[in-house]
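This report concerns only the one structure given below.
With one protein chain removed, the remaining protein chains of the complex are shown where they sit.
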């Protein structure tokens, strides 16, 4: 069980827990996200992460789990800088993720991308992005490919409430609507963009209305309830696949600071306590118990097992190799094409004349 | 009367015509625009324009005249590439405009800006723009100045339907709403962006709804009736001055091609004939006559007088001097600051060493 | 042999490539029904239909971003920016996304797209429609950059660009579209990344690209009447940059002028001059001389416009001073 999740995230493993495959499975996904993100925090504290620009998605698990559960194998997606949870929900291997976050050779991007540029073509992950809004138009392109080549796939852009004020979003939504593309825009509204509360960034926080005004299927859902998210995302993905692009805003709360160095001094303790009550993992667990779909012991056991899996991801990341210096010049361009000349090679030529 | 309009555009001159000062004045403004634009076409045909990127606003006169009539002396504005009419309605001197379009020293911008970059700080014209949407955020900045310095002025962005798909518009509207700025966004929807009909550029053509979704006072008006435009623009400018920014879309029809070389092969004769029926100048004239606010002879006389004024603007432009070569290095930076070094000066130094 | 314009050569390259490769789609403003602002894609919509000649709204950031996503998922898009001046709107998608994706993602995937656009002066189009911004692109690791001067190269470089695994920025010159040449498209051309020596002489080497190649050749013809023989190198691509040809020619001759229609400071001419100086220092009899646009915006006034970029007169005059130095 130690390496559960490696490539298996698209499969249901909920048989372990109880009768309601769906909720149990979603719970498991969310718990894995929560545990992973906690380990990312630990990696940073242990000084083993590459940098401190690590954005945890704790509190946002339902958006990731619910929407990804509505996606099919050949679907594609892009994420923002806070995308670990989404990628895990899609089936990523936490060890390779953690290794990437540590900037190691065994990471998804060989240590070149890190937390904010993780990607995996095998799982249709067209890439996380460190530019707020930067990954949004790519899904319109993926939707175009899907339509032109009749692939039947949907492409999903995940981004935060901050990206709602980036112009390229509206250009992208307009094109998706104009061309009837199989595209879904998912705004994970965690109430903050860094230190800016969403109502400090706009007068108009009913984001779904903006999408509607551009001709999209614009909807909103509460990100506390993962089943509700999965349900609406499923409907919207179906509609998108049929040529009616959608926009879904999922409300939740960013439990912790923006990145690892941020202690959120701009919000008070009471607000945070209130916000953290909106915990989708606890909510799902309570429902599993209340509806007798699982007993506490089984869930505790599952949680513990996930904890061990994620601990192992840290060990894996720390043990992994750093990329060798030759990696620096690789993959600027495709292999076999003219490559950039290293500084030293040039200097040798310039200075070795005599 | 020959030089009427020079700096007088902000004053009513309608006493000449009839009792309804308002409509008569608006008619006069619109007629001047129409006549001026016809002369721009003539300037081009005579080979005296600087280039062929000349965009005529024939058919759009009501937007220009109506909105500008709602503006006050210290208000500011930016326009798009099709902004001659707006600037005239604001009170520009057609001779200096024509000279600028001809690329001459006596033009508003000393021949450096031309048709697409005409500006005049005296009239609050912060500049036309050759980048679709490029002048939009500047009015938010002007609104900010107005608010910060309690100037009491409104700033108006004029742009076409094509700019509705430029992201920066939404960023700008969002900021204007967030900060309660005295700003008005005016979309002159002439149904086309080059060869693209508005419904070929978007699925959502009720543009005022987009603005509403961003928290603005979003309205639509038919650009056939200049009085209706002036009325709504006046209300909206008042609201904007009080801190409620607005967005107004004015529907009209682009009578001719996109620029001087375009014969609009992408639209058929029937459509054009139908579109040109939406003639705000003829509509106003008919109303003046129908309501006996002016008689045909007086109007004919006015039209003729305007025609002579505009003919004179061509003569003025043709007679004007081209900028001297020393103008090239002027105004890259302010006078007295370090200036760019001319190529020849540098070459003289580099090559004169021996 | 046939007579072809630069515009027609581009159109032919597109049409042939699209016929051979069903994954090629063209995405941009007015590329379909209108046929392109400068007529390059005229009538292609008749052959390839609106699903492959995709007219877009006026949304330059998204046009480039959509092409990136399409290129990552199986299409080979040709995105078009109507003017290179609009790069300022699209630079994030081009430089932060298209150029870096292969690298950031550890080589998992490339972005095989072509960004076609046009730049330069010659139409009194003013400061925002007359720029030569190739230096921004050349400075961005991960982008290829082609700037054809001749009709044959318009054809061949575009065909080649449409086979490459990485993003190519393809900058045409607005004043060349109507240029006619006698060409044999079947005749061999230098491979991708190789410069062409358009004229050979022993008195100095002139290195340039795009429209300035023709100004340089005209100047060389003038110079010849005064007994000065210039070599004229047409770089064809700025990435890859053909250092070998530069080195060989300049080492032979010992004097070099580089010309760019872009602004002088921190422009392409600086890169070319630096390269040549580094590679050929021992052979240089005098500094490499940069002839480039003035460090000013381009005015709409035709006289100022023409005066602010290199032309035949200044090239010839400078060459003569160099040779008589």
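List of remarks:
For reference, chains read A, B and C in written order, and residue numbers begin at 1 within each chain.
We take it that contacts are C-beta pairs under 8 Å (C-beta built on N, C-alpha and C of every residue); 3 or more make two chains touch, one makes a residue touch a chain.
Note that the structure is a prediction, hence the values are computed from the model and not measured.
When the full complex is examined, the chain removed from view is found to touch A, B, C.
Checked against the full complex, the one of B:22, B:144 or B:318 touching the unshown chain is B:144. For the options A:117, A:147, A:230 or A:285, the residue in contact with the chain missing from this view is A:117. In the complete assembly, the contact with the undisplayed chain comes from B:113, out of B:83, B:113 or B:275. Interface residues of chain C with the unshown chain, by the touch rule above, are 61, 85-96, 99-100, 103-104, 126-128, 135-136, 138-142, 239, 241, 262-263, 265-271, 273-274, 277-278, 281, 284, 286-290, 294-297, 299.
For chain A, the residues in touch with the chain missing from this view are 50-53, 103-104, 111-117, 129-134, 162-163, 165-167, 193-196, 200-202, 266, 322-323, 325, 327-329, 332, 340-344, 347, 350-351, 354. Think of the hidden chain as still there; on chain B it touches residues 76, 78, 107-113, 117, 119-121, 126-127, 129, 131, 134-146, 148-149, 151, 155, 167-168, 171-172, 174-175, 178-179, 330-335, 337-338, 340, 346, 349-350, 353.
We adopt the following convention: only the chains that are shown with their structure count from here on.
Centroids of chain A and chain B (each the mean of its C-alpha atoms) stand 46 Å apart. Those residues of chain C in touch with two or more other chains are numbered 57, 59, 61-62.
Multi-chain contact residues of chain B, defined as those touching 2 or more other chains: 165-167, 201-202.
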